[in-house]
Structure formats: structure tokens, C-alpha cells
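Sharing a structure here in C-alpha cells format.
Part of the complex only, each chain left as placed.
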């Protein structure tokens, strides 16, 4: 992948933001390879993502950040200048199901997913061999009714030790503690196996089967303290019919889950997902 | 369209049903142009639809019905033998929105939809000219807070006078009285402008916009006394993004609504939709 | 729809274009409601579309054009500043098939399609009543083997008389003369009933049926002198199976054709489609 800097901004909307930011980029010699803008009329909020060829900038990334800070302050911006060559550390939490994690690991292994995976944490041992074949440490943290607090503490400690920038719940199936949610606000991604807001909570395929829906889906969202209520990053569906049993829905749904998670994670890692309130702007 | 008879059956499942029914059809010289079967393992129920070339049968449709009755009784079948040359009478209830009804009327006018449309009933006058251009009577029945009972009575009387076999709620937007629901059980079709069970009730596009979903949908279902809870016939979705306003969702959703309704109505008219409990078998 | 000006630009790519254009817009007080950018790395070409609230600009549209001309010249831009309140005149050419034209007319009639339709031209009389019900003149121009030249001359004269900005071939099914193609380069839209480049030319549904494809499609493209080879604006597909006859493909394909044409035409009318060589940038 080409080395770029990503200048990602959100702020109250007003006249002249694009001009000011673009002039700044041009003044540094910045060559835009991609630029995206969105004006949210309802909230009067502005979103912007500029991807700039690293070799075109006249100053280094830190100098560039310093130079941009006064503009950001003037416009009240939330902003980042991200160096694409610094790989994010993505810690994956998994349970027994293998489809999502196998998909992520293969994308990573084949160079499609631009991140590091410092470890996988699971409350089951069955995925250890698959994970370790990829050269990734596997951390087993058992969870049962009696040890929830220490188990959660252990998981938080591990994500800290491994310096996770991002946590992916790859069908982890355990409730996340509020403090863990808060620590990784906007950086913890869950894949839910229904087309939210339909079938929140447990056993969505059984519920979908019982309701007789003609499409089933999956939803990737940032985790918040409200179960399955966080900002949606990506969703997709697949057609089903009366011919499909509940087990068929589970099987067909797996393919949707893994592709939805892969797309969402890719967009997150490329800084394409911006959050306002409980909604996302996805510059894909 | 070719002239056929449709033998549509549902009954408790057991060994030998297909053999018995198929032998009956073969004994009459019946040439199958299409045959569909479904065994519902959960409910131990069997569904069957045979489409038979009319010119291949050695007896008329009434004689055929009489001949089949003992078999049906033996197996405890719910069944119909439908003559495809007898067009169903479909009464359409509409409100102000034109997209679904314009779509149905054009499909009917161009010969794609095999039914009669004896009248359109609406609580607004704006669609009169469009309906009458198609040579179809337009019946205006105003509904307001003060006249609900007589208005509903008038609508039921009209559907009776026009001998409706089927009622289509083409974005009618009024609650249907329980007795009307019961009279047309399995024969009254509604198009709801969301991907049910998400966003039941009023203003689903606003709700979808507020939740930030990445796909919006529409659902066609048989009307029951529980609002938006009847057996689902067909659903579909369309992708949306942060770029779309609530009005965009309304506009994009129209295309989904009309295509979902058209597919569901076609399948209903071809006797491809069988109901068990709150679920459908759709032999498409 | 809100009153906006659309500044649409394509030019050789270099550093500073966005800054320069955005500064120009900001200097006039221009409030961006939407902004899209694309850098084509292969051709080193830059594309830009700015949608600006008309009431935010300090000068009128003509003054704005004059003020922008020097910038455009400096950067070698092809550009337009379009006033969204000036409706395009879209002349539709149709043949016998009604599905595309009925769809366009209903979208126009219900206010969804922001254009004028000064006339419909057809080589069949069957659509006259439908067109005239919408209050649109219907021009019948017979075409047969003996009168091709005068018929084409008549059609070109009519599009001139009606001051067409855009010509839509709504399943017109006649070869367009080269001079007519050239006159409406980038402004004449055809809907082809296959997923191009599969099944170029006549009878694509028969060819698709014979090949046994599992999806059929439709393609909307700008017309060039090479049959079915022009820049593609939009495509879509629908699933088919062994159960579908060739007539079923024709029927199912109609729904794809009309939705693909509607989306392409809308994007064209909103100046979202930019052409470079034989490819399009579609800022949707």
C-alpha cells in the first residue's frame, strides 16, 4: 500500500472549511489521492477525510500536526493526522465459533488487512492451533459464572499489555464490561448476527426463523454500554426461504457475518469511519 | 399464459403423499408443467403445488375436484384446485402515495399481472384520474376521526359488491378493522415500508434514519389483526449511507416497496404462497 | 428541491486544485451542501463536483461564471456552473415497449424526476394515450426500411425544435445515426437489456437464456457511434434460475432495466456523471 497521511476531521459546519484545510494541505505541497466530505444538515456538522501522499509533503508528520493545530482550534475540530505506515494493533476476542476469526486471520496473513494482530483472546481453547499457526499468541481466559470480574480484569490487562489500538469481538458472545466499553469507545467493534435493530440480544437466528423473515443479516457496530445499540458501521443481508432450517440460517448467516465484519474493520483501519452521536459516516 | 390447473395442498406429513397425489394426476392424464414440494420438519407438515396443463386432463375441473375429494379427506388436506383461466378480482386500497398503485396498474395494463382490478378505493381524490385512465372505477371513501365506523363499513360493502377475491393495501396507511382482516384472512396483502420486524408502525423511514441503518427495506405480508405481524410473503432491501437524508430514504424506499409488493402479489395470484401459522411457504 | 449551483470540473491533476476552487467558493460566501472529488491516478486526471446553496452566494450565476473563468483557464479545466433551478429538457425516444417510459413518466409526474419532458417520439402509436394523459406531446415518426433517412432527419429536427438538452432511448430499438450521436455526445442515454459487455446487440435475453447464466442484467450508457460500447453509467442484475423461461427473463429484466435507467437519468440530471474516455465517474 502507498504511504499516505490521512487528515480526518469533524467540526461544526460553516463556510470556508474545505478552502482552509485544502489550502493548508496545498501549502505543504500535499498531493491528494482521495478526498471525502460530508455535510450533515440535520446536525450542522461537517466531516472530512483527506488522503495525502506522504512523499509529497514538505514537512514531517509531527511538524504537520503542529502546523495544523491552530486551524483545528479555530474551527473547533476533532481531528487526527494518521500515518498509514504505522500499523494499528488489533486484539481479537473470540469464543468457540471459528468463521469470523478464520476470515480475519486469512485476510491478515495474505496481506489484505493492514494491521498487526498482537494476540487473540478466547474463552475456549479450540482455536489455539489455528491462531498459533499464524504466529500470533493465543491467550486463554476462561469465563464462567463465578469468575466474571477477574476474567474481565485479565482481558483488560491483556489488551493493555499488548497495546491494543482496536478490539474486535469476533462472535465473542460475552457481555462487555462498561469500563472496557468506555476505554475503547469508537475502537471496539462487534459483529452481531442479525440485521439490527431486528433481533437484538441472544439467539437472533432462532428469532428470525420463528418470525419467517425472507432475508437474514448481520450488523457490525461500535460497542457501547447499551447492548447491540452502538453506531452501525456496516450491514448486509442474504436471502433465505421456507426451505431453510434454523441451522441453515446459522450457516448462511456466517458468510454474511464475516464479510460485514471484514468490510467494517477495513474501513475502520483506513480511518474511513467517523462517528457523530449514534450514527456513522463511512467514506468508502 | 398457458391454461393450467393448480392443485395446491397442505396436510400432515407422512409417507406416500406425493405418490398418491401424483398417481391421481397421472390417472387423469395430467401433464405436470411445474411441481413443488416442501416438508416442514418442525411442524411435520407437508406442502405441495402441482401445475397441470389443462388440455391434458381427461375430465373437467369440477369432475376433477369431486374425484380428488376422497384422497384429500383421507390425508386431512387443505386443498384447492384452481383454474388459471379464471382471473382473480383484486380490489386495491390506496391513500395519497402513488408509487405502488401506479406500478401495479402498469403491470396490469401491460398484461404482466394476471388478474382483474374491479375498483380502486381511496381516502384521497388525487389518484382518480390515473385510475380512471386505466378504465377502472375509482371509489372515494373519506375517512376522518368522526366517521371511521361508517367509512369502514362502506369499504367492506364495496369490496363485497365488487366480489373481491383479494385486497391489496397499496400504502393505504389506515388501520384495518378486525372483521375485515378476518373476512380476508390469507387474501389481504399489505406493503409495509420497513424491513420487518424492524420499525413496526408509523414513520419507519424516520426511525431507520435515526438509527443509522445501512440498508432500508420493505415487507409484504398478509394482514392479520396484529399490526405488521402477519405472515411475511416477501422482503427486500436497498443500500443507503450517511449521504442520504430522511427524504432520500423515502424516495429510495419507494422502489423497494413497489417491487416487493409486485413480486408478492404475483406469487399470491399464482397460488404460490401457502401459509402455516405465521409463516409462509413461497414456491417461486 | 433546494436551489443550488453545481460547479462541475475535470482537469489534469496537480497539487492545489481543491484549495484554489474551494477558496473561490468560500470567497463568494458559498455554502457547500455536497462536495465530491476523484483523482484518477491512471490518467492523472482530477474530477470535482461542488454543490453550493444558491442563497449563500454573493453574486449571480453569470457573474460567478465570469469570475471563475480565469481559474478554469489556468488549470485547463472542462467545467460547468449549473443552476439547479433551470430544468433540463429531456426528449424520450420509445418504441413499443412501455415499461421504461411508464416508469420515467410516473417519476416525473410524481415530482421525483427534476426535468421537463417536452415530447416523446415513437415509431409506434401504442403509447400515445399514456403519454398524452401526462400532458406531454407525442410525436409519431414511422421508421421502415424505405424511409430511414427522412425519419432520422425528422427525429433530429424534432429534438432540435423541442430544444432537447438530453435524449433518452427508452428501449427505442433503432440504430442511432452517427451525426445524432455526435450532436448529443454525453447527453444521449441508452438502456441496454443485458449486463454489458455480455450479449451486445439484438436479443440479449435469448442469448442469456441459451448460455444458462444465473444472473441477468441491464446497462445504462451514453450513446456513441459504436453500438453498446459507450461509457457505462449504471448497471444492475437480478437472479434467475433454470425455472425461468426466456419470457420470464424478459419480464424480470424489465424491472432491472427501468430501475437502472431511472438511477442513471437522475444522476445525469444532477450533473453527477463525468466522462473521461470511455469510462464514467459517478458521484452518487
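By letter and in written order, the chains are A, B and C; residue numbering begins at 1 in each of them.
In this text, a contact is a pair of C-beta atoms (placed from the backbone, for glycine too) under 8 Å apart; a residue touches a chain by one contact, two chains touch by 3 or more.
Note that the structure is predicted; figures quoted are calculated from it, not measured.
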| item | value |
| --- | --- |
| Whole-complex copies, counting every chain including the 3 in place | 4 |
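The criterion applied here is as follows: only the chains that are shown with their structure count from here on.
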| item | value |
| --- | --- |
| Least step count from chain B to chain C, where 1 means the two chains touch | 1 |
| Angle (degrees, nearest 5) of the CA superposition of chain A onto chain B | 180 |
| Fraction-based call for chain C against chain A, same above half, different below | same |
| Mean-CA-position distance for chain C and chain A (Å) | 37 |
| Length of the line joining the C-alpha centres of chain A and chain B, rounded to whole Å | 41 |
| Contacts with 2+ other chains: residues of chain C | 34 |
| Chain B residues touching chain C - in the complex, by the definition given at the top | 34, 98-99, 102-103, 106, 109-110, 112, 129-130, 133, 243, 251, 254-255, 259, 262 |
| Of all residues in chain A, those that touch chain C in their complex | 15-16, 18-20, 22-23, 25-27, 29-37, 39, 41, 56 |
| Chain B residues touching chain A - in the complex, by the definition given at the top | 38, 40-42, 195-199, 211-215, 217, 231-237, 241-243, 245, 278-282 |
